[in-house]
Each structure stands twice: as structure tokens, then as C-alpha cells.
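Here the complex is missing a single protein chain, while all its other protein chains stay put.
This part shows subunit A:
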Amino acid sequence: MTRAQQQLALLATFSITYFICFAGLLPLPEKIQDEIIPVLPFWFLVSFGAFLLFKLGYGVLTFNDVPDAYEELMGQIKQAKTDLRKKGVDVSD
């Protein structure tokens, strides 16, 4: 089973479970059915966004510059551009 198939199967499981709960086919306490179930997708979306922002912020907080690697990388980029231009590829600057 490929990774994509695995993720798709997981997504399908959650979607079907949620749809069953949403359509009222499962007997649930009234409070939960009317107020919590419709809000769950939005809660997941907002939490996912918050998680991504957290991950980004943490990365920015713990990021370390490496000037040597930067110089090396810029040199390699320049070299690659000149090589490609020699071979006739149109490289924008």
C-alpha cells in the first residue's frame, strides 16, 4: 500500500465517521449532537492552523545562521547559472 493510499484511507475513515455523526444516524446526547458535532471540522481547521503557526514560530525561534554555507550555496548557484547559460538554457537572474 502506497503512502498516498494510506492517507486517503485514513481521510475516508474520518470523513465517513463524521458524516454518520453529522447526519444523526448515531444516537448521541442532544447537547453534543446540536452544538459540538457541527463545530468539529472548524475546530480541526483552526487547531491545525494554530499547530502550523506554532511549528513555524518554533523554527524561527531556534533557527541558526551559517554564513559559510550561505557563501558556498551562492557560489554553487552562480556556477550552475553560467553552466546552463553556456548550454543555451534561458536562465532569468
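We adopt the following convention: a contact is a pair of C-beta atoms (placed from the backbone, for glycine too) under 8 Å apart; a residue touches a chain by one contact, two chains touch by 3 or more; residues count from 1.
Simple rule for what comes next: contacts and distances are computed from a predicted model.
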item: Name under which UniProt lists the unshown chain, selected from "CCZ1/INTU/HSP4 first Longin domain-containing protein", "Dolichol phosphate-mannose biosynthesis regulatory protein", "glutathione-disulfide reductase" or "PPM-type phosphatase domain-containing protein"; value: "Dolichol phosphate-mannose biosynthesis regulatory protein"
item: Contact with the hidden chain (one of A:Val46, A:Met74 or A:Val91); value: A:Val46
item: Subunit A residues touching the omitted chain (full complex); value: 31, 35-36, 38-39, 42-43, 45-47, 49-51, 53-54, 56-67
